[in-house]
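Only one protein chain is missing; all other protein chains are in place.
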């Protein structure tokens, strides 16, 4: 019989730290095509195994295999590749802009582009995403103008958020993109509430909620799962497991002993774990969950397994807490490269067309940046008026805010 | 392919309402002796089934059967029976006192006595329970003086809580009974923190956390599970599923589609579901979890399946929302009757000895009540001094409270 | 006042499909204080339903519903249990409109019983208004009688900003002068107990003069309106009693006008003194009426302790304490 005279505290620790040799054996990944695909109306109790496996479509050779392989057109896939490339180029430009002092802060999604870009394509117009600061791909895949996003990043005179928000905290109702909160997890129950409202109203719209591995530890995650399961809300509960919070790895959120997807089991929620670096898998799994929600069958929780290839934000230096070459060892590859390989393998793409598209995209981003910069950057050029600071606190400005605006003399 | 043109909101509803015929088929209960008993150091992933089954020891004929049957002495069991009878008699007296206006409010645990009484016996001195308002059985089984408890219920001059707390919100550090909070769920992460502290200090004490089915919906439940699993805290996470919150049934907390025990799975926490009306099962399962915790193997979550046989509190009338005869249909019987039957079957008890013990207990409760009442009741007789109202807000009374005490003129 | 609140919900639910009502025990049972009784039967389970016991979730989903376009009216069973929802209220509901450049907003009403006087002990007696009045983006409202309760609640539901709607539970079934030893009075005989049928509004941001007077201005709300009235009667002080009704937005004009007339000011609330809303009132009066004030502003409030169970009436700022402050204000 085991026994310990004295207790001791277990503190999870990543398998390696700076200087060590990267190791991802704990990710527990499986060959493409292996995971089964239940019908959308299956009882979640019957596929609990799918929270512990890994749904993958693209194999190492670039072939789409297994039951989750859908009949996506080459055009759609080329568009997907373009969305991801655009997201990456946009990010690179904004990081540069931040370094140049044109804004205060930026968050890129390097390596995670497939999750947001492919998911967006599985949704319908009118559906609402409740994203975190790392889902710019949702907006880009929705075709939202880059220049509008940049205006917000620069907090310039054309910023639709009037300079109020940190960069990357976009809001775009028309694009089905809910205003990003700086507070982790809060938007998760809100997404559930939005979905409940759609159900109450007898609508056919669904919601898509977003959270990171680290933030699943937040209590609002639980609130969301409770309400989603009790009322069978038409919502997709996305968990982006990019292995890291800021400096703390997913083990500190509980990932040492379980897969995050299994958090849904205690609620009877359909729970899937999928390769987040596989555009085809993300699309197929998202479409499955969307169909389930729209058929009034309730929520699906999806853990997207991916890797945060860059720093947490421009304020962060990951070299302080993980090996600098960790990304190179990431077993699920790069989402852009994998989709590119697939398209080439299908005979629908080539290195030349790829290089050409890249050039186009670079030009597009540059144009947008020039356009946005012409309306000002954080410390340079036109800004929103200080008077606007007092607007939108309430629908109608109450007397005490009018007085304060006067005091400021604007 | 299923599809719904329009979504609709699902709102869980108990199978019957007042006037209907009680139905407990959803409880999904199993014959005694069936559930297996893993070694305490088994990997929780290997016994997930135990969250969906029901660990029972006493069968309908009063025999102790199956792998969870322990070698508890007849003396221990007679003491257990006495603890439960005392708890029930104490409750009855306090409900009466409330009706007589001797206090404002009371919460009984009728029908749930086994859970707290048997659990307490599986703990060791120095362990700390973090109870709700319905775990008076923990105190009584610890041998805590009834008169002390009554003093608190009456908020009289001898109330160790100085009249500050609602009745049933006891605190008794020496008895390993943490101060009860009126706020649901808050004590759950505190218990985890206490257990973490014990581990940090290299101690051998464990914590026992308590929550109701309704309150598992609270976000602090999640916080507790996150911390308990990440740090493998030596804590027992008890969920008392007595089928009802106040007027809302366990389905509103998520029990419609899952067993609460399975909430532990998403955290890799050992999770068991047990018959809470079976003194032997409660003791055996609690002892297993305590051993596990003390061996530094981490937390165990236990769903105790029981039934709140009376009103939620003296402020409640359950006839408004459930059939008045629902309790009679409860399939897991009455914990006192079941243990009594077992003892009689073992030849260690008789109807006569039972009647005699009852009389003794009634006298003991009456004596304690007279004693306590001699020190005052809520509206009658001596009370704690108004001056004490200003004490213990801080360790040392700060100036502004001294001023306020002066203003009150006490 | 329970009936007035239920009536307001009924009127709005009948008039506007977008109004949904939910909270712990509010569905089939109709709420522990019976404020939603009958609404589920009348409007169906998807318009009035029980919520899981998770206040943060209740507010979080209400925000989502509001963003969708509904008008959620959520109940927190006791104001003492609103704190788990504080983040959703402060960081989310209050800021949604601002941070989204008015693309999204949360037109929700959070109803919650507050205040003591029912031997509820420290977790069924609190008055947390000040932790909301400090948060820009929220409106905070508290009625003192059935007429206002219905009219203010209808205003709150129609308002496009998030409204914290505090209901003094000691007033649910009758006015209360603060004398626990006197027999309980029903609303029936009170002039403000009559609520016109159907829709009417009491606007947010307008105080009401409950008693005219020239000697001293009393700023109060909720249960303390009745206590202050009793104190004025009992001391004979010529007090002008303002029932603020809405704390944010605040009717500063009415306050200034009265204090400039009387030259004296007593502020009364049941919440703990330090950093209570009375501090804001005192600060504003001190700043705006400096030259009119003849004696120091006095605050009468709950002591800076948790609300005790047995010593409830030593804690409650009753007519005697208010009366002493009135007399002191008259003296200087």
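Lettered A, B and C in written order, each chain numbered from 1.
Following the convention adopted for this analysis, contacts are C-beta pairs under 8 Å (C-beta built on N, C-alpha and C of every residue); 3 or more make two chains touch, one makes a residue touch a chain.
Just so it is clear, the structure is predicted and the values come from calculations on it, not from any experiment.
Novice: Return the single residue from A:182, A:202 or A:333 that touches the missing chain.
Specialist: Within the whole complex, the residue contacting the unshown chain is A:182.
Novice: Please pick, from A:32, A:50, A:150 or A:215, the residue that touches the omitted chain in the full complex.
Specialist: The one listed residue touching the chain not shown is A:215.
Novice: For the full complex, which residue in A:28, A:126 or A:386 touches the chain that was left out?
Specialist: A:386
Novice: Would you write out the residues of chain A that touch the absent chain, in ascending order?
Specialist: Residues of chain A in touch with the missing chain: 8-9, 11, 13, 17, 104-105, 155, 159, 162-167, 169, 181-185, 214-215, 217-220, 245-248, 252-254, 315, 320-321, 378, 383-384, 386, 388-390, 393, 400-401, 404, 408, 410.
Novice: Write the list of chain C residues that the hidden chain touches.
Specialist: Touching the chain left out of view, chain C contributes residues 56, 80, 83-84, 86-87, 90-91, 95, 98-99, 122-123, 130-131, 133-137, 248, 271-272, 274-280, 282-283, 285-288, 290, 293, 295-299, 304-306.
Novice: Which parts of chain B face the unshown chain closely enough to count as touching?
Specialist: Touching the missing chain: residues 128, 130, 160-162, 164-165, 169, 171-173, 178-179, 181, 183, 186, 188-201, 207, 219-220, 222-224, 226-227, 230, 391-395, 398-400.
Note that in this section only the chains that are shown with their structure count from here on.
Novice: With chain centres defined as mean CA positions, report which chain is farthest from chain C.
Specialist: Relative to chain C, the chain with the farthest C-alpha centre is A.
Novice: Which whole number of Å gives the spacing of the CA centres of chain A and chain C?
Specialist: 41
Novice: Check each residue of chain C and list the ones that touch at least two other chains.
Specialist: Those would be 46, 51-52, 54, 56-57.
Novice: Going through chain B residue by residue, note those that touch at least 2 other chains and give them in order.
Specialist: Touching at least two other chains: 8-9, 11, 217, 219-220, 252-254.
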